[in-house]
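Excluded from the complex is one protein chain; the other protein chains are retained at their positions.
Letters A and B mark the chains as written, and numbering starts fresh at 1 in each.
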Amino acid sequence: MIYIGAEVIVSPLGDTAEDNWQALRENRSGIALIPDAGFNQEAIHLSRITGLNGPLRFQRLITQAMATLKERIDASILVSDRTIVLISSTKGALDDNLHDQFSETCVSAKEQFKLANLPLVISNACISGVLTVNVAGNMVEAGQYDHVIVVGCDVASDFVLYGFQSLFAVSDKPCAPFDAARNGITLGEGCGAVLVSATRSVFKNAPLELLTGASANDANHISGPSRTGEGLVRSVTRTMRKHGADAGEIDFICAHGTGTVFNDEMEAIAFDRLALSDKPLNSLKGYFGHTLGAAGVIETAVCMQMIRNGMMIRSMGYRDAGTSIPLNIMVENEPKKLRTILKTASGFGGGNASLMIRDL
Amino acid sequence: MDSLKEDLKKQIIEQLNLEDLSVEDIADDALLFNDQGLGLDSIDALELIVLLEKYHGIQLTNPEEGKEAFKSIDTMAAYIRKRNAA
Partner (left out) sequence: MKVITAYCNLRADECLVNGEVIARRDSSSEDSWFKQLYRQQELVYPKFYKMDALSQAGYLASELIKRANPGFPEAYADDEIAMVFANASSSAVTDRRFIQSYEHGGSPSPSLFVYTLPNIVLGEIAILNKWYGENLFAVLPKFTPGFYLDYNQILLASGSRALLGGWLEVTADSTDVFLFLVEEQESGMEFSSENLLHLSQAGSVAA
């Protein structure tokens, strides 16, 4: 069995998974209107971490998340050559060193935590986080490593904001995934971390089970979601088939839900094709914004907290059905014992990825 | 020859990296977003918005507005003339 645990979330809502959970329970969002942030000095809604300024923000967030994770595991595994750290990110330390966006951070983490192996960076746009958790599980399953630490991180930058502005993809209000009035994404920054291992005893608190999934390309467009949801359908189908799971076993879906018209519509079509459109579902982008390479790890960590706390969190920003096929989107928090959660992600480059987390 | 249309063709080739095309290859009435025409896509449409601002000082705040204007070189030229006359 592949275990996943020791989850950490660093975001505007707090520095630990528990702090973040408290905020989610209270339906607090990290999104705020930031004056002069946009390309034309317009105010933009962003989910930014207060006090995270200056150089080396990427490196500092990763160090912070790993230090917190270290407290929650048997710390001796950090220095083992049977352990590897995977970093999931899109733009890394772009603002520090355009031409080498990751290696200084990897070297620094290796030195600081006395890691035996240099961290490996996986960069697959918005599916990076979910994909990297899957890579971690696959590595453990194949016996390549005993323990894999996944750290997903991206920091706010003018670069990414101006880019999404040039695509007319930035929401003029806090993003409203799946809502009829949604009109774009809200960017965020943050860091999530989890430990994936086949050894239960390395977790100080009880871990959960990771049911690793598959990725699938849409083969449609590099920046536009598929109209048919084909890649997402194939990814989820393969993930469920791998574990012999049928739709009846899925208690909850933590969707990608960016808040753009086309992405959310694509997801609705895909979940309908998968006969999952009646499952309770949320998007967490209304709380954290879209944290890109961190999103899949942060959101997986929230799935784990939902299972641990027996609570479905409402989909922030959603009010009225806004997809051609209605989904069962959470409008209020609701206590419920959850056994299996499906987590999905879709992104630029046509990527789709999914995984499942199961209670033990 | 209409110099605005000529300029537009040059600007489109430059801005959209259509390096295999020359001005002579683009007919005034060719459909820009049709595969039988130039075969442009949704990102190219956004790039045309950048082009309008950069070379013609025209701001488009809603991509939907561009849909009619960007049908062909003819319609783009007409749109620019209309906006500049207003």
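Operating definition for what follows: a contact is a pair of C-beta atoms (placed from the backbone, for glycine too) under 8 Å apart; a residue touches a chain by one contact, two chains touch by 3 or more.
Everything numeric in this text was worked out from a predicted model, so none of it was measured.
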Write down which of A:Asn217, A:Asn309 or A:Asn328 is the residue touching the left-out chain.
-> A:Asn217
Which of these, A:Pro177, A:Pro207 or A:Gly231, touches the one chain of the complex that we don't see?
-> A:Gly231
Of the residues listed, A:Ala37, A:Leu115 or A:Val135, which one is in contact with the missing chain?
-> A:Val135
Given the contact definition stated above, which residue among A:Gln22, A:Ser166 or A:Asn309 touches the chain not shown here?
-> A:Ser166
Those residues of subunit B which, in the complete complex, touch the missing chain | 16-20, 39, 43-44, 46-47, 50, 53-54
At which residues does subunit A meet the chain that is not included here?
-> 39, 90-92, 94, 98-103, 106, 118, 120-125, 131, 135, 138-139, 141-142, 144, 159, 162-167, 214-223, 230-231, 234, 238, 242, 348-351
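The rule we apply is simple: only the chains that are shown with their structure count from here on.
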How many Å are there between the centre of subunit A and the centre of subunit B, using C-alpha atoms for each centre?
-> 39
Which residues, counting only subunit A, touch subunit B once they are in their complex?
-> 166-168, 221, 223-224
The subunit B residues in contact with subunit A across the complex are 41-43, 46, 50, 63
